[in-house]
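So the structure is just underneath, and the comments pick up after that.
Removed: one protein chain of the complex. Kept in place: all other protein chains.
And then chain A:
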Amino acid sequence: MAMSLPFLGYGLGLRNEYYEQILEQSPAVDWFEVISENYLVQGGKALYYLDAIAERYPLVMHGVSLSIGGPHALDTDYLKQIRQLAERIQPAWVSDHLCWSRGSAHQLHDLLPLPYTEESLYHVAARVRQVQDVLERPLVLENVSSYVRSKADEFTEWEFLNALAHLSGCQLLLDVNNVYVSSRNHGFDAWTFIRNLPPQSIRQLHLAGHMDYGDYVVDTHDHPVCDPVWDLYQQTLEHLGPVSTLLERDDHFPPFEELLTELSKARELGAMALARRSLCA
């Protein structure tokens, strides 16, 4: 059950804009998620603050360039560095995305969608096992937002995630905003997606904002969370029980206090959802 996984509470993404404030004010944030690649360096300010913050808060490592579904061989040097960073800061878990971000020859630095086919499934599952062997821990994979899908799809995205978790033992980072964005873009029901994921595999949730262009939605991570995503989040927690929740903001950084206020909102809505869950149990 989801409850048997550690519940870290409500966290924020660690961004250099906020390092000093975090150390000076010890804000009421339960944990921080760090972008792994930002700390795969040999020295300097980022590592200095990372070490200091790791002494005070639980951390989770979130990568963006594993390219688990890519057409290339896995980058063993990168994996080794991820492992070393994990040894250094002892994160509660290590995550990346169910996507590919590197092509045949070049790094593409985007979270590109995979066709949900049997071929992709076996390709990704084998690579997840390879990564887990190096990291010696389960890999946590996040669903991404997408803007096209392949005609060759043999599964829905949630069926694919189920099968992948089953085949590889990976766990899931459910980004509620990404589900919402993709549901609008592809015309599926967001709750059907979430309801059909394996609850016992869901280790973490993401909340974020997006840009709504009317006909489509773009996952920009530079806005506050919107109401339909808050609703979906509450429904998700009511269904799953407590799951560590992270509020993501990757651009247009507001004053730290604004993020804390938004995090309090997650906390309150989360508490209400969990209370409803216990009443109905």
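By our rule, a contact is a pair of C-beta atoms (placed from the backbone, for glycine too) under 8 Å apart; a residue touches a chain by one contact, two chains touch by 3 or more; residues count from 1.
Basically, contacts and distances are computed from a predicted model.
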Omitted chain per UniProt, picking from "Spermidine/putrescine transport system permease protein PotC", "DNA-binding domain-containing protein", "ATP-dependent DNA helicase RecQ" or "cytochrome-c oxidase", is "DNA-binding domain-containing protein"
By the document's definition of touch, the residue of A:149, A:239 or A:277 touching the omitted chain is A:149
Take the complete complex as the reference. Which residues in chain A touch the chain that isn't displayed?
37, 40-48, 65, 70-71, 75, 78, 100, 102-110, 112, 114-115, 117, 119-120, 123, 147-153, 184-187, 214-216, 218
